[in-house]
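Dropping a structure here in structure tokens format, bear with me for questions.
With one protein chain held back, the other chains of the complex are shown just where they sit.
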Amino acid sequence: MSDLDAMYQEIILDHYKHPHRAGLREPYGSEVHHVNPTCGDEVTLRVHLDGTGEDAVVEDVSYDALGCSISQASVSVLTDLLVGKRVGDALEVHEAFVTLMQGRGGVEPDEDVLEDGVAFAGVAKFPARIKCALLGWMAWKDATSQVVAHPDHEEQS
Amino acid sequence: MSDLDAMYQEIILDHYKHPHRAGLREPYGSEVHHVNPTCGDEVTLRVHLDGTGEDAVVEDVSYDALGCSISQASVSVLTDLLVGKRVGDALEVHEAFVTLMQGRGGVEPDEDVLEDGVAFAGVAKFPARIKCALLGWMAWKDATSQVVAHPDHEEQS
Amino acid sequence: MSVQLPGLLEDLELVRKDFPILGRTLADGHPLVYLDSANTSQKPQVVIDTMVDHLERHNANVSRAVHQLGGESTEAFEAARDKVAAFIHAPSRDEVVFTKNATEALNLLANTMAWPGELQVGPGDEVLITEMEHHSNIVPWQLLTERTGATLRWFGLTDDGRLDLSNIDELVNERTKVVSLVWVSNMLGTVNPVREIADRAHQVGASVIVDASQAVPQMPVDVVASGADFLVFTGHKVVGPTGIGVLWGRRDLLGKLPPFHGGGEMIRTVTMERSTYADIPARFEAGTPPIVEAVGLGAAVDYLGHLGMADVRAHEEAITGYLLEGLATVGGLSIMGPTTVSDRGGAVAFELDEVHPHDVAQLLDSRGIAVRAGHHCAKPAHRRFGVQSSVRVSTYLYTTPEEIDALVEGLEYTKKYFRVD
Partner (left out) sequence: MSVQLPGLLEDLELVRKDFPILGRTLADGHPLVYLDSANTSQKPQVVIDTMVDHLERHNANVSRAVHQLGGESTEAFEAARDKVAAFIHAPSRDEVVFTKNATEALNLLANTMAWPGELQVGPGDEVLITEMEHHSNIVPWQLLTERTGATLRWFGLTDDGRLDLSNIDELVNERTKVVSLVWVSNMLGTVNPVREIADRAHQVGASVIVDASQAVPQMPVDVVASGADFLVFTGHKVVGPTGIGVLWGRRDLLGKLPPFHGGGEMIRTVTMERSTYADIPARFEAGTPPIVEAVGLGAAVDYLGHLGMADVRAHEEAITGYLLEGLATVGGLSIMGPTTVSDRGGAVAFELDEVHPHDVAQLLDSRGIAVRAGHHCAKPAHRRFGVQSSVRVSTYLYTTPEEIDALVEGLEYTKKYFRVD
């Protein structure tokens, strides 16, 4: 498989064409807007948690993303992976994904943890695209830490 | 004769060690202060004219100069050449000197016009030193044009 | 070469040999097809060699030293100023100020206009720019107007990517202090009627700043004829090195600006009480200047001068025409900016239905074709056309028709890869 095909896995193109959980929904505990200054890709992302602290559960992640196949597919996969998980576990998956992306192609992804996310292994070989793959993930972490920091913050709905 | 000896002619070293008409004197029509920003050489120079317009005569040029052998000798020679001349004639000598300096060693100086000033022909081959040789001359022209522009300006004395 | 187009540079294959990078083979054995010259141009061997010779044989600081190396270095540096002055037909070499890049040149102007002086911009004053500016000609003016209480105003764009001059009489008014505009847009490719706008601006006493970053590489430039009071460009887009840009300004106006950066070489004298400043251009060149970069830029404009800027312009028009024709054959592709070569430079931005610009660029890159994807530092212009990013193809004097053919094939391949039909 060429490097190109390794990046544009079927799974990625599928998520790109048919993104999961797209759109902005209520209720949510925090909303963030992240931009990739290099290319202008943007994502607005909302996180809705149920409960508090590390035991809280990711009830919903909704988003409005403008961007390339990689950035769109990656946020779509993110929702599949993280929604329904406890925040602590979700953060572990997050870390595994970031490690995979920053590994320059040298990290062997754990399919049990990352599921469809392993499809992004090929992206790690393209430094310019790593930021695309991480855009939604960075937004999610930012939004989540905001809710965790202010659990008593009024939920928007 | 080496280029070095051509620059440091006996005449120049003599003027350096024994500068003519040094010191600031009164009366004077205008005083200017010029600096060579590269090396910090400075000259304060006063011009006293008698009469008005191109027919005015250069009565005195007095100066206080801080600088290298070339800049000091050059202002000393200037006073020899210009004091006593009509302004129009002095400006012609000025132009001949500037032409010589900017000629990169390719200009044959006219000894009848420049007298001791011909000794500076060797300086023209050292671009870094041309400004030294011209410092006093530029100051003189500046000061003179100020008196010519304001002939009725009160003489300082 | 198979395709023959009228206007192409003679001996194009020989010209290409001057650029070592054009012989490079990329991943999977693809030859480089470099279509990103509006981003930065490639460098001919003579520019590189001139820089190497300077570093290996003549390196010394300038203006400061009596010694032989210092003399040689100063002479090479100042000769570069003469060359640049001649290249843009500046009335005086002293009007050529070396900066770091075009961005610094624009910031020099916007920055010094914040402080007391005849050109100071204050509350109630207006600064007028256009919706097609590069960020480097937007943000400095946003900062200036925010900080001084002046107002920033904008020329809008027409649907075909030209300046909308319909409200010029309202936009250019007695409050207008500065009109700053791009000559050739780096995104849309539009060539703006700089002279016409400058004449109008001068009627109300405004200063006119022309961002010629994309103009100087592509066409003969005469700063006086352009109508500009100040004009900027950047070394790395005119086959020169990075690290050097140019601010040209009318002598009387440059003289009215207060100092920009303070430091070595820009002073006349420094005392603990106060300092006085050198004349132009040194006044605006604080610190050790980009010496070897200026020397490289001098070699670059010499190179362009030998080719002849009229011929470079003719080449650019021929290739751009061929490019526009080629892109017209690709279904689902829509161009932002003029679709004909008249009043148009060699940068063409477009969208391809259903494939994000990033993905287009990636696919092309897998075939060795280098284009740019993104907002090209022109976000307001992208927003004007309702898009967030685009693909930009930009040609230069070394671009061949065959490279355009490769691009068009690459775009068809991209569509297939992403299953667009």
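Per-chain numbering from 1; labels A, B and C assigned in written order.
By our rule, contacts are C-beta pairs under 8 Å (C-beta built on N, C-alpha and C of every residue); 3 or more make two chains touch, one makes a residue touch a chain.
This one's a predicted model, so the numbers in the text were calculated from it and none came from an experiment.
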| Touched by the hidden chain, which of the shown chains? | A, B, C
| task | Determine which one of C:Met266, C:Ala282 or C:Ala406 touches the chain that has been left out. | result | C:Met266
| request: Would you indicate which residue among C:Leu143, C:Val204 or C:Val330 is in contact with the undisplayed chain? | output: C:Leu143
| said: Touching the hidden chain in the complete assembly: which of C:Arg200, C:His358 or C:Lys415 does that? | reply: C:His358
| remark: Among B:Glu42, B:Glu59, B:Asp80 or B:Asp110, contact with the omitted chain is made only by B:Glu42
| request: In the full complex, which bits of chain C touch the chain not displayed? Write them out. | output: 20-21, 24, 26-27, 32, 34, 36, 39-40, 42-43, 47-48, 51-52, 55-61, 64-70, 100-104, 106-107, 110-111, 115, 131, 134-143, 147, 154, 234, 236, 241-245, 259, 261-267, 269-272, 274-275, 286-293, 358, 361-362, 364-365, 368-374, 376-377, 379-380, 383
| field | In chain A, positions touching the absent partner | value | 35, 37-38, 40, 126-129
| remark: Absent-chain interface residues of chain B come out as 2-4, 7-8, 13, 38-42, 66-70, 72, 126, 129, 132
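Convention: only the chains that are shown with their structure count from here on.
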| message | Centroid of chain A to centroid of chain B, CA atoms only: how many Å? | response | 77
| When the centre of a chain is set as the mean of its C-alpha atoms, what distance in Å lies between chain B and chain C? | 46
| task | Provide the C-alpha centroid distance between chain A and chain C, rounded to the nearest whole angstrom. | result | 38
| remark: Going by residue number, chain B touches two or more other chains at none
| task | Enumerate the residues of chain C that touch no fewer than two other chains. | result | none
